[in-house]
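Certain chains of the assembly are absent from this excerpt, and the rest are unmoved.
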Amino acid sequence: MPMTAAHTARLLITCADRPGIVQAVSSFLYHHGANIISLDQYATEEQGGTYFMRVEFALDRLQEVRDVLTRSFGDTVAAQYQMSWQLTLVGDIKKVGILVSKYDHALLELLWRWSRGLLPCEITQVVSNHEDLRDAVERFGVPYHVVKVTKENKVEAEAEIHELMAGNDVLVLARYMQILSSEFVEKWSYRVINIHHSFLPAFVGADPYRQAYEKGVKLIGATAHYVTADLDQGPIIEQAVERVSHRYTVEDLRELGEDVERNVLTRAVRWHLEDRVIVHDNKTIVFD
Amino acid sequence: MPMTAAHTARLLITCADRPGIVQAVSSFLYHHGANIISLDQYATEEQGGTYFMRVEFALDRLQEVRDVLTRSFGDTVAAQYQMSWQLTLVGDIKKVGILVSKYDHALLELLWRWSRGLLPCEITQVVSNHEDLRDAVERFGVPYHVVKVTKENKVEAEAEIHELMAGNDVLVLARYMQILSSEFVEKWSYRVINIHHSFLPAFVGADPYRQAYEKGVKLIGATAHYVTADLDQGPIIEQAVERVSHRYTVEDLRELGEDVERNVLTRAVRWHLEDRVIVHDNKTIVFD
């Protein structure tokens, strides 16, 4: 962490749009001695829509004044504009738990970037329903837990995962092939990030790469999204595609698809960790 | 047309894969004095699949010997390997009819490239169900016909379009907002090219750009395909996407979508005109 991270914080705001919000927030920060590093805003309509803001600011002795600052902002600006908001310190490193099955491509990309200091988080543990990736994970010094999931033990298994993962700020499904129950998802609302393949058109059912091959698609892609009870329909954080041709075998499609998946998931996780994503009405505002 | 086009031809072949096909085709051409300019092939499996080939070759006095050459190929190589095949002369300029409604972006891109000599075809006429684009089309010296289509006159209208378009090699739907009947489509089997917007995920129903906006997609795209009786499900010729963000309004999405559409449609039409596309099992082999 650079020196500066210790006294840098981020404010994420959602509220009804009306005049004076920038003025109110920036005055609050100015009068508390903060220096605005970056400020992004977006409104859904020119007038009368919903307003979103992300402010990154620096403030000396931030750790000491954080409680006062937080309470004060809540009592004044946030109250006045009826904001949904959160204040996070860059110095409070987020804890990330990863769920995985047998595919290692997305997992290893995350671990590798994290080990190089390119993902600002602590990866606390990896939970899988299989033993396969234990070595690959433990090599990075990250604990690996196996929780077998069957039809019969699903409730208990999820309870165990929930307990293991307690204390994490966000969960990443790096090709976790189990469907999480809506009860589980609700407990981790907008704090579970998933990656799945995407095609034009979309294919329902088993073996989508074979379907893509049979349909002769010219692009294959991946979508990272927050998990909601509505499977694979949660708010999209990031997407990308690559060109393919009729010469790609099913196996070639899968290999390229995995490359897209690891890149897309990495970007989505990073943006989440940097507090760049706000969810509103089941879609995302990404201040990248 | 360059000098060489007058004596250049293309052979498109589909047959069951077995040893000796390249040898048979290239020997045939060699013994008729042809020089192979390019040769592409593809087989669906390493053994026992379907085999596809595109050969472009040059031959002096091609116009004079075409009938002999064609008959001879059919009687020997094609018969031996039970090929589906076609032999086209680059000098036989393909005739293209365009169907359009009110949007002009895809139409104008085609007309503009054609007027610059970048689309190797003759655009014979444009048929629309609206008057709106008459000036834009006639400016290029291309005839413009209006055929109104209603629920009541659909059969007669399609008959009129079919008659107007008779003599064309291929029809291009440059944002033609009427659904062609399966009877019409069958008469023009794999000779009608359509363009439509594409999203990840796909959206069914009205106003897809609004749906894309509401879903917060990060990519929007377009797909060019051959029209079959199964609406928008025909063999895909080409696809492309562009990145978007939450800042794009519905109108912005539409504008960018139109840019993608005109590029994708242009490439698809050009590949068709250059005999680069073979359809097999409802997917395309594109020798680009």
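Per-chain numbering from 1; labels A and B assigned in written order.
We take it that a residue touches a chain if its C-beta (ideal position, glycine included) is under 8 Å from a C-beta of that chain, and two chains touch if they have at least 3 such contacts.
Given the structure is predicted, the values throughout are model-derived calculations rather than measurements.
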Identical protein chains in the complete assembly, only 2 of which are shown: 4
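By definition in this document, only the chains that are shown with their structure count from here on.
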Copies chain A and chain B - rotation angle from C-alpha fit, nearest 5 degrees: 180
Cα-centroid distance, chain A relative to chain B, in whole angstrom: 42
Chain B to chain A touching residues, read off their complex: 42, 198-202, 214-219, 221, 223, 233, 235-241, 245-247, 281-286, 288
